[in-house]
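Yeah, one chain of the complex is gone here, protein chain that is, but the others are all in their spots.
Let's look at chain A:
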Amino acid sequence: MNDWITFALPKGRIMQDSMELFSKIGITCPEMNENSRKLVFENPELKLRFMAVRATDVPTYVEYGCADLGVVGKDTLLEQGKKLYEPLDLKFGYCRLVVAEPKGMENSDNPLNWSNIRVATKYPNITERYFAARGIQVELIKLYGSIELAPLVGLSERIVDLVSTGGTLKANNMVEVETIAEITSRLIVNRASLKTKHQRIRAIIDGLEKVIGDEVRISQ
């Protein structure tokens, strides 16, 4: 199994986008098109394996070497800070990580005056670092989903969350105040794999680099 290459891909749209991009350099997996509940797909001819995992678990599988390569959002990488190579910006899955608050608050509230604020987010590490760098103390409330709900019910004043079109924020009567980072999907590589399988992995990186578009795009 040692000369196989294993990918960890996040289930869903990013997985489709990844496979679409990979197919341009001949990385395919017909088994994946069959409707199944499988989590591992193989292409024995090309000695390729694909694992469908949760997006936030992709860096873990790659860090521990269960997968050689992975595709994951920059938001997850920033949040987890793992020791991985991230050689390529794949330019899809574009969104922004923003600070948002209920509409109307901005009239009475100038970010320059923040000193101690309460923030709900899926990204406690990024949020803490971002505000600490600006000398603002935050009380963090870690949530696992529907972050926009927090200010509506008074759980927090603000949120830090991903925004792609802004539709969800609008629907919940919130506005963006600041952008923390622009996010796209990245190709990540296990450190040992890059060294021990450098020929195959180098070919993948160089190949993908040539077919990645210039424009970033939203994945929906």
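Following the convention adopted for this analysis, a contact is a pair of C-beta atoms (placed from the backbone, for glycine too) under 8 Å apart; a residue touches a chain by one contact, two chains touch by 3 or more; residues count from 1.
The rule is simple: contacts and distances are computed from a predicted model.
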{"item": "Protein name, per the UniProt record, of whichever chain is missing from view (\"ATP phosphoribosyltransferase regulatory subunit\", \"Allophanate hydrolase subunit 1\", \"Biotin-dependent carboxyltransferase\" or \"Na+/H+ antiporter subunit D\")", "value": "\"ATP phosphoribosyltransferase regulatory subunit\""}
{"item": "Residue of A:Arg54, A:Lys103, A:Arg202 or A:Arg217 in touch with the missing chain, whole complex considered", "value": "A:Arg202"}
{"item": "Candidates A:Ala132, A:Ala192 or A:Val211 - the one touching the absent chain", "value": "A:Ala192"}
{"item": "Touching residues (missing chain, whole complex) on chain A", "value": "2, 62-66, 83-89, 189-199, 202, 205"}
